Structure formats: structure tokens, C-alpha cells
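Working notes, structure below.
Only a single protein chain was left out; the remaining protein chains are all shown in position.
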Amino acid sequence: MIISNNIDKSNYSNVWVVAELLSGKIQPVTHELIGAARSLADAKSSQVWVVVMGSNVEEKSDLLFAFGADKVIIVDDIRLSGFMDEIEAKMMLRLIDKYKPETVLYAGTTRGRALAPRVAVVANCGLTADCTELGIDPVNGDLLQTRPAFGGNIMATIRSSNHRPQMATVRPRVMKCPVPDLSRSGEIIRENIQDSDAIKIKRIIEIFHSDETAVNLGDAQIIISGGRGMKGPEGFKLLRKFAASLGSAVGASRAAVDAGWISYANQVGQTGQTVQTKIYISCGISGQIQHLVGMQSCDMIIAIDKNPDTPMMQLADIAVVGDLFEVIPEIMNEIPKL
Amino acid sequence: MKIVVCIKQVPATSEAKIDPVTKRIIREGLKAIMNPFDTYAVEEGVQLRDKFGGEVVVLSMGPEKALLSLREAISVGADRAILLSDRAFGGSDTWATSYTLAKAIKKIGDVDLVICGKQAIDGDTAQIGPGIAAHLDWLQATYVMEIEEANTKSINVKRMHEDGYDICELDFPAVLTVVKDINTPRIPTLKGRLASQKIEIPVWGPLDIGADIEKIGLDGSPTRVVKTGAPPPRNTVTKIIKGSPNDCAKQLVRELRLRSIL
Partner (left out) sequence: MQDHIKNKVYHVEILSPKQDSEKLEADLEVFGQKYNRVIESGYCVCITDNPMGYLAFQGTEIIEELGLTVYPEQVMIHLNTFHTKENLNNILDACKSIGIKYLLIISGDGSERLPKLQPSDIGAKGVESVTSVELLKYIKDEYPDTFTLGVAFNPYEPPEHEFDKLQRKFNAGASFIVTQPIIEKNNIVDELLEKYPDVHVIVEAWMSKRLYLLSDAVGYEIPEDTQFDPIETLKMLHKIYPACGVYLSILGFKTQYHLLKDIWV
């Protein structure tokens, strides 16, 4: 069933955010997306709507209004406990058909990235993944979607001129979380799953929640990486504590891996993994070219080292000169839990 | 079990050299490799076939040189391969690409399971797997880290989530996208590689798969890339923080607040 996209663009307005839920709770990325949606909507004097789909959804819609939503569509159904992408996709398609949003934003999470393409295909509209910037074309009002490709080495700007809605996913911690305005209010719309949505579905047999999922390098927003300066496996114990306090992944230079202090799975660099995180904190890594190749596309590089003149300290945005084993515990004391 | 594994040939960005002036990866002349995530998909398909019987067909949409990656898949155990290649497919975004692959899968016929890698390292969209499932209106499971059980009618998979994982049962036909935790892809042997050179790989175009011309290639793509460019240059000014460890920590936190990182 393909919804024809020979559409009249003027029939489509408002910016939607599909809320990201984990264990029934709305995640912070949703607020970040509402902030981004607000800017886009304001540029066109239109509204921000948030779609919340789940089972026993904790009704924090007042918070959603505070972050900038004008309307919240709630779809609450026992059949949505667990992540049921097929049902959510069919629901989204009916909502899109009914309310005709101009733009739909999803979180670039495992769920968002599974759901959005299903919707985009059937709705025959464009979807851009992992956008780092969203803007409005001043000439024709199209959504301009900017994203990195080739391991962060090029930035591409994408648009969908002839299809609506325009869809994009955005990863957590890319957009700034807006300051909530508790005086704001809005309208709640309740919509329901239809039986036809839930005909052909998978069955979720078990769900396991884990408080501590190992953050892997590829998905991490923050990486704390250690090199020869960590002096041994004990040094990496300290880094793991540091990483746990920030919810970040642990990386390593080749020297540390070759010395047997940490597993090769953590190696960043030419013969390891290439990463492009928001924040890369390098601890005792001198910065040989083979390592830099693997991480120089990171947004912010912080280096901590005794030696102020290493290539890594020179590349870094912030270079902290000091003894790792003294500075890191102090930083852990100062940084509040994120 | 009839399994189709979709693979993509991509530039080997990790082997790229850095331009000493711009400090950016030199993209020209990059070697082409099978998308690393797809090697896990191929391996999983081959393991399932070995366990349940059936066949593994590897499918790719790309230029002629993608034949090399298809042969690599055969050299590690896929039974046969098909290349979708035609000028008309050029300029496809993920919508048109997943449409094209879906049509080919329909043409192959009687497919139980489609396996894709999580994402391709050049585009990084992760949209093809779910896109194929949507075009075919089949069930999907993404970020699959383990196959728990399978039989001729259905499959139980473990899906990875940010807050843990779940186990779902999907009736065939279904589409899976897999992550690296699922297996360790085998390395082609010389014997396997030499044998794969003898296998013929058909090349299909739009007519072979009955594709609607308006849905393929540039015309079939709802998105357009309007420009590409280098990322903003790295800020070349380094903020240096020194002093006592406690001082350093305080200065760092202050600096991060100033830059709105915290």
C-alpha cells in the first residue's frame, strides 16, 4: 500500500517529533528534538506536535508542552509494550494521512532507526539519517538536512523537494535540550491502534532490561581513551571508572592494546576503529598519525597529558597538562553525573 | 531455508590516507571492500544454511566491480549471487535502493529470510534493511545480536536495545539486520576463492526485476543531496589548562560549561 506522493505541499504543515520511549519512559532525546522542531516550526509559524506510542505510557505530556510542544498525540495500547515496529509504522502512516505533518523527526536510536524507514518507504517520502543540523531553506521552505558521511569526513546537505512529509532522524545529544517553560500548555489528542494495524506482527517473547549496557565505541557520544601514559591495566581501571561516571565508552591506542592492557575491541586508530563522537578525551596518548586517523573527526577533543607538546595535545581543543592519575580523580569529583 | 543476503561494496575508508594539507581523508582511489557489517550477514546466512539446509543467495546493487564482493561472499559459502546493475539504478537514495532490492527478492522467489548488515559504512543510514521489509510488507527485526532458534517456518532472534535486549519470534518471510556481536565472519580460503571464480553471476537490470521506472534511480528518490563539503575546519586554537590537579579539573569543567558541552 503506497500512499501516493503526488501531493500538494501546501496541505502539509507542522513539525512532528516521535517520542523515544524506553521502558515506558520518555527519553531526553525527545526534548532535544522538540527544541529543534520548535525552531523549524517557528520559522514557518507552525506548530510542534509530539507522537507518543507505547503501553502504560507515563503521562508526562505536561513536560512535553514545557519543552515546546503544542499538541501531543497519545497512542496507548497494550499491544505496544515492547518495541513493535510494524504496528507503530502502520499507526504512524494513518496519523500522517490524517494530520499531514510537513516534517517528522525521530530519535536516531535503535528504535527510531528501525521505525522511520518503514514509515518513509510506505509513505513514499524522504528520510535522512543522523542529521547534525536541520534548517529551513529561505527560498522554498524545504527542510535542509545536514549529516556526516564517510566516517565524518564529508558533510552532506539533503532535501526532499517533492515529497511530504520530510523525515529525519537525529541522534541523542546532538541537538541542545531547550530550557523548559512550565507555563506552556497544549492539547492532548488520543488516537487508537486499529486491529488491522496488528494483524501481521512478531511476538515478543522476553524483554531484558539492563542498567549497565556496555557502551560500544561505534555508538558512543563520549569516548575516554587511554594510551601508553596509563602505564598498565590499573590505569585502565581508572579510565573505566571515569567512563562509567560519564556514561561513556572506553577506547585505547594501539600501544596500550599491544601491551596487553586492554582488549583490541577498544582500539581506536588506523588498525582499529574509526570513531566520530561528540567528545573524545585522550589520556596519555601521544597522537601518532595512525591513531589520529581514527578519531580526528570527533567534535571536541580533550587531551590530558604530562607533556604539553605531543601531537595529540596540539590537536586538542582543550589540553590539560598534568598527571593523569591525579587529574582524572579530580575531574570525576567536579563533573556532576550527566 | 531460502536466504537472501544483501551486501554492498563500499570504499575502504579505514585504509584511506590523510591529505597532509587538509588533514582529511583522500577519497579518490580508495579500494572497494564488502561493507564490514555485511560480512556478518553473509556469515549468519551461511551458518543458518549449514544448520537447516536450503540456499544462500547474495544480492547486491552496484557497479560491475561489485562482482568482486559477491565472489567474496561465494568464497565463504554463499551458493550463488546476483548483481543488480544498470545505469537506470544510478543516483538511488535509500527509498529507491530498497525498492530495487525488494523487487529482486520477489523475483528470486520463495524467499524465507532476508539478512542485511546493520548499516553501510559510507552512507551510514541503516535504512535499507527496514526499507526492504516495508516494500515487501514483511516482518522485520533490527540490531539482531543472536539467533536463538529457527525452523522452516519461523525464527527467534535477540534484538539489541539501548536499555537491554528482547527476544522476538518472527514468522517467515522476514527481514533481519545484524550487528557485529552475532558471529565471527570466516576469512575466505584460497581454495574457496579459486572455486568462486568459476561461478557465473547474472547481472539484472530493471526489466529483469519488473521495476517501475519511476521508482528507481534518481527519479525514484525522494531525497536529493544538494551539496557536500568538508566539515568545518577544526578549531586550531588549543585552550591550555594547567595548574594543580584540582585547579585543572575546575578549569576544565568551567571551560566545558562555557562551550555548552555540559
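The letters A and B name the chains in turn, as written, and every chain counts its residues from 1.
Throughout what follows, contacts are C-beta pairs under 8 Å (C-beta built on N, C-alpha and C of every residue); 3 or more make two chains touch, one makes a residue touch a chain.
Model, not experiment: these values are computed from the prediction.
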item: Omitted chain - touching chains that are shown; value: A, B
item: Per the touch definition above, residue among A:A69, A:C125 or A:I262 touching the missing chain; value: A:I262
item: Residue among B:T184, B:T236 or B:S260 touching the omitted chain; value: B:T184
item: Interface with the unshown chain - residue positions in chain B; value: 14-15, 31-33, 36, 39, 68, 72, 184-191, 193-194, 197
item: Touching residues on chain A - with respect to the absent chain; value: 228, 233, 236, 257-265, 267, 271-273, 288-290
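Quick note on the criterion: only the chains that are shown with their structure count from here on.
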item: Euclidean distance of C-alpha centroids - chain A vs chain B, Å; value: 20
item: Chain B - residues contacting chain A, complex; value: 11, 13-16, 18, 23-25, 27, 93-95, 98-99, 121-131, 133-135, 137, 139-143, 156, 159-171, 174, 221-231, 234-235, 238-243, 245-246, 248-253, 255-256, 259-262
item: Chain A residues within the chain B interface of the complex; value: 1, 5, 22-23, 82-83, 85-86, 89, 109-111, 113-122, 124-130, 144, 148-163, 176, 200-210, 213, 270, 274, 278-279, 289, 292-293, 296-297, 300, 302, 308, 313-323, 326-327, 329-331, 333-336, 338
